[in-house]
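Below you will find the structure I want to go over with you.
Omission of a single protein chain aside, the complex is shown with its protein chains in their original locations.
Note that the chains are named A and B in the order they appear, and that numbering of residues resets to 1 at the start of each chain.
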Amino acid sequence: MTVTTQTVTVTVDGVAVEVPAGTLIIRVAEMLGTAIPRFCDHPLLSPVAACRACLVEIEGQGKPQPACAIPVADGMVVKTQHTSEMAEKAQAGVMEFLLINHPLDCPVCDKGGECPLQNQAMANGRSETRFNGTKRTFPKPINVSAQVLLDRERCVSCARCTRFAEQIAGDQFIALLERGAKQQVGTSEDQPFDSYFSGNTIQICPVGALTSAKYRFRSRPFDLVSSPSACEHCASGCAIRTDVRRSSVMRRLAWDAPEVNEEWNCDKGRFAFPYLSEGRLTTPLVRDEDGNLVAASWPEALRVAAAGLKKSGAATGVLTGGRVTVEDAKAYASFAREVLGTNDVDFRARALSNEETAFLATHVAGKPIDVTYGDLEVAPSVLLVDFDPEDESPIVFLRLRKAALQNRTKVFSVAPYMTAGLAKMKGTLIAAGPLEAAAAIAGAADHVKAAGSIILVGERAATSPGALKAAADLAASTGARLAWIPRRAGDRGAVDAGLLPINGRDTGAILAEAGKAVKGLLIGGVSASDVDGNLVAAIDNAEFVVSLETRHTDVTERADVVLPVSVVTEKSGTFRNWEGRDRSFNVAIPTAGALSDAAVLEELARELGSELSDTNFWASAAKPELVAGSYNASVGAGQAVLSTWKHLLDKGSLQEGEPYLAATARVAVIRVSPATARSLNLTDGSQATVECCGNKATAPVIETPGMVDGVVWIPTNSEGAALNLPSGCVVNVSGGAA
Amino acid sequence: MSFSEQTREKARDIISRYPQSRSALLPMLHLVQSEEGYVSADGIAFCAEELALTTADVAAVATFYTMYHRKPVGEYHIGVCINPGCGILGGDTIWSTLCERLGIGNDEVTEDGKISLERIECQAACTHAPVMTANWEFLDNMTPESAIDAVEKLRRGEEVKSTRGPRIRTFKENELTLAGFDDGLAGEGGNADESMLAGLKRAKELGQSAPEVKK
Partner (left out) sequence: MTLTPVLSAHWDEADSFTIGGYMRHGGYTAFKKAFATGPDDIINTVKDSGLRGRGGAGFPTGMKWSFVPQNDGKPHYLVVNADESEPGACKDIPLMLANPHALIEGMIIAAYAMRCNHAFIYLRGEVPHVFRRVNAAIREAYTAGYLGKNIMGSGFDLEIVLHAGAGAYICGEETALLDSLEGRRGQPRLKPPFPAVAGLYASPSCVNNVETIANIPYIVNNGVEWFRSFGTEKSPGFKLFAVSGHVKNPGIYEAPLGITARELIEHAGGVRDGHEIKFWLPGGSSVPMLTPDLLDTPMTYEDIAAAGSMLGTGTPMVFDDSTSVVRAVAGWLAFYKHESCGKCTPCREGTYWISDLLHRLENGEGQESDLDKIVELCAQISGRSFCALGDAASTPFPAAIKHFRDEFVTATSTPANDSFDPFAATVFAGATR
């Protein structure tokens, strides 16, 4: 696509510059290094010209004009406060007005020290106020959500937060209420600002009106040491900033990555970090003669671990989990295949299939960057398969919503019902349950025919038999490009490193054979709640178990040797996001003795008389053929096919210790179509229970028009309804609590 | 409160007047007030549901306009114009007289729920100053005495006629009118009053008129 950009010549403070037509005056000034004051202006939000801080003189116009809202025209002559008395006076007047009702509480305000209003008042404001009236006050603060607090008297009505909620997140749960001097941001009485993206409003607030319960009164900006970081919570690949004071993370912010997260992130990435310090393992542990886990020195623990692993050797199963960095993934791959000589290695701690293994090997592993965020933004059509971006890759959601709102991109989704996220993307539902997904994909050819169309498959496609094959076939037949979007930050790096059971046992088989063909287990970041099947039983069955972990878990409790590894803030590394894009990060909190998984594996290898290599596994691996999976389900009376995924905020272990965040999570509900509700004797609004193999959960029923019949949906591992079954299961559904 | 199916039908009737549904929000909030006497959280939720908006979005609108009340007003909501054009010509005196007589202030309701008072701004009736309104019907050229008389009559349930309109009805009844539902009263209140006709009368007295069209 060729884009021809018309340029115009404009003069700012006497400097002529050629810029693309339509550029706003304030952006042109930025290019020239001229800072025009601003509060309401934000480059990613539509202009409102409300605060009037950026008034400049435009030659030929009698009144000063808002630089944030006026696109330059050819020959325009602009004078900022540096060269125009009109502009300078106008800006000074606005600054004075902004301050008359603003409290002088900078010393106790979270924003103090990094506050645009404070900075501009110091730079351009009067030294003494002329206002001797009574300042506007409000009871303070109010909760707009459990996490986000609002001190209304600090607000300057810039409407950044409300525009963000409407234009970016699509969660218009905050709005400007009242009018005139009483105008204030607020919520309605019955709906708090529970948005997955609410924290961004705190970050873009140009004053201290919005603060987080998490960070409020915790620190001063100038006491923080900031490190650029990569978010570890999902495969979106956000750039974030970690702010540390005295070796503790105080807060995390979205950082600037125009090609990925722009300037946003989700609340999980922003607030879910207490796990980094709580419940940490501090020393290696070794099981003693009495069967108790006791603290051990690193040399002893490594010796015991090496001895046990030497014994199990090629009969060792290696489970790495999906949170590994690219470097750690390579180390696991080399350690398993080359040091131990086993092919029983898998990163997947979730439902999987042979079809998926083949799909990942043939369509994902080792591929260069193909589909990008930028491509999503210009695609005529995007087909989502078993993937709800708002829950499962929130930055993908934001980008797709942006594209959809600009009427560029049509979003289609093969899913059981119209989710809130799909509605916010103005998407079209292709209703299908897990067992019908493959057919629905095959029938969606018309939607992805236009050049540039994209198919995005989620990791849940592994639970829809034939779906991955169907998606690959559809891409091949239509020319649409295909990308796989997993949930965890380490998943894509793990696939590329070869942490897949090529010629070996997958996670399910490893656990099933534990104590039989599989003698030993080496387990990375996996916990019992992650895995379909009985991990606890497998550990108990295995002869020897080594656990590499950051915190005490149900695995470390049962392992023979526990080797503590560092969390993301203590190590450097790289996360590879779903695009295949790498984001490297450095140590944010230097910690003596902290070792990454890779460093521990290297020591173990050395103990075993070997060493790790950097072999490219996929260069020589035999890739299995992609064959559609099959199913044989019979759904009886009182039963339905389960569809489930994890809400972004749930009982995940990395979200522990953050009650304000947890309080904004979506509550668990059971969804069925009205017809299915009738056939299962369920009543809208009353409780029902979903059950299979002893695993069950109870939640209120929501009859969902347009939902596919014969399917029941409930979130996985949600607070109050901790169901842990994969999609595609046939479950019993009954009215009432369990 | 919950809204009946008839009210929902009225809401849909309002929505059908407009090319885009959201335009129905202001009349729908009048409809809500015709049911509730104010706009409650339920009323906001009702509009949000019918128009597929968030409740915050509806609350933002409901709190912007002064005619929407977030707590119940009296059966007769009395406005006294205190904008200088009326206030100086007697509105301020009428206001303080009424407050004293009723024992209530701005945005307050008498204990019996009959009367509420509001200091209102210009009603586009400056030629009829000082002006009051009862459920927004004009009570023109008022005095403290005539103001008290009108309010006491309304309180007792006696008939009071608008000086340029029909018999004063309840707040809820008039809100239904403003939601766009005909009450059959358009012909009440006469064609024009003395002030509206002052110029025409004067022209006729002086024998003045607009020039004829040259054929």
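The rule we apply is simple: a residue touches a chain if its C-beta (ideal position, glycine included) is under 8 Å from a C-beta of that chain, and two chains touch if they have at least 3 such contacts.
Please read these numbers as outputs of a predicted model, since none were measured by experiment.
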Request  = Can you work out which residue in A:Asn101, A:Asn143 or A:Asn732 touches the chain that's missing from view?
outcome  = A:Asn101
Query = Per the definition of touch given earlier, which of A:Val17, A:Ala49, A:Ala314 or A:Ala599 contacts the omitted chain?
reply = A:Ala49
Remark   = From B:Gly43, B:Gly74 or B:Gly165, the answer for touching the chain not displayed is B:Gly165
Missing-chain contacts mapped onto chain B = 17-20, 22-27, 29-30, 51, 60-61, 64-68, 79, 82-85, 87-90, 92-93, 120-130, 133, 135-138, 141, 143-144, 162, 164-166, 174, 177-180, 182-183, 185-192, 194-203, 206, 208-211, 213-214
Note = Missing-chain contacts on chain A, rising order, are 47-53, 55, 62-64, 69, 90, 93-94, 96-98, 100-101, 130-131, 133-134, 136, 156-157, 176, 178-183
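Just so it is clear, only the chains that are shown with their structure count from here on.
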Ask   = Using mean CA coordinates as chain centres, what's the chain A-chain B distance in Å?
value = 52
Inquiry  = Which residues of chain B touch chain A once you look at their complex with the stated criterion?
reply    = 41, 44-45, 53-60, 63-64
Ask   = In the complex of these two chains, what residues of chain A are touching chain B?
value = 172-179, 186-191
